[in-house]
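Shown here: the complex without one of its protein chains, the others still in place.
Coming up: subunit A.
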Amino acid sequence: MQLYGTEISSRLLLGTAQYPSPAILTQAIEASGCEIVTVSLRRETADGSGAGFWDVLRATGKHILPNTAGCHSVAEAVTTAHMAREIFGTRWIKLEIIGHADNLAPDVFALVEAARVLSEDGFQVFPYTTDDLVVGEKLLTAGCEVLMPWGAPIGSGQGLRTPDALRAMRAHFPETLLIVDAGIGRPSDAVQAMELGMDAVLLNTAVAKAGDPVGMARAMSLALDAGRAGRRADPMEPRDMAVPSTPVLGLAELG
């Protein structure tokens, strides 16, 4: 797939937070086969603690997708995006503007406005949004080439709460890259996302908080491949009644 002109073959975008150790983070990134990792910006301490993490991540050679996590307004998100562009040297920004404290739902009104401001300023915006079609339309008009609908609240691991809405998004935006961002808990959720026609999945907690993060990173990668292959193989439609799969022709009468 082409993300703002960059060819990416892996369908997994991996977050870098909450791992048991930097070593396990590095191993999980490798095991996942991902080509894009997400990062954030936080207040620096005078001992330069942020630089150590950045060195670890840079050594992986992956594409960096900085986020605006924790921002609650257009102004905060725009300033954070500019700071991220300078530090990471990328025009990519995962635009995240939180609108609700409990479910971390995106503030889609601020999101559209920030997406417009940043796109006009040369940023390539990856908006964390809902599955709302109208919001999706407005984000595309604002300059986005990618939409990242949530599957469930961030960090909840509930899987896809509204598969019908994601299916509708796929139908409504046939040419737009759709990445499920947030809510994936298990490999089966990742399979489902790909079967619904999503182009990729962005996840973090599902891997970082698994008992074996490296093993789960591998499992997620396999799941994405399986779901995508299944989608391309055009699955059968469910039927209400049983239909024998074994031929009945020539069946012996033994009763």
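What we mean here is this: a residue touches a chain if its C-beta (ideal position, glycine included) is under 8 Å from a C-beta of that chain, and two chains touch if they have at least 3 such contacts; residues count from 1.
One rule holds in what follows: contacts and distances are computed from a predicted model.
A.B. asks: Looking only at the UniProt record of the hidden chain, which name from "Monosaccharide ABC transporter ATP-binding protein (CUT2 family)", "2-oxoglutarate ferredoxin oxidoreductase subunit alpha", "FtsX-like permease family protein" or "Sulfur carrier protein ThiS" is the right one?
C.D. replies: "Sulfur carrier protein ThiS"
A.B. asks: Have a look at A:27, A:40 or A:188 and name the one touching the chain we're not showing.
C.D. replies: A:40
A.B. asks: Can you work out which residue in A:69, A:111 or A:135 touches the chain that's missing from view?
C.D. replies: The missing chain is touched by A:69.
A.B. asks: If the hidden chain were put back, which of A:87, A:105, A:140 or A:226 would touch it?
C.D. replies: Considering all chains, including the one not shown, the answer is A:87.
A.B. asks: Can you work out which residue in A:28, A:57, A:95 or A:166 touches the chain that's missing from view?
C.D. replies: A:57
A.B. asks: Determine and list the subunit A residues touching the chain excluded from the picture.
C.D. replies: 15-19, 25, 38-44, 46-51, 53-54, 57, 66-67, 69, 75-76, 79-80, 82-84, 86-88, 154-155, 202, 204-205
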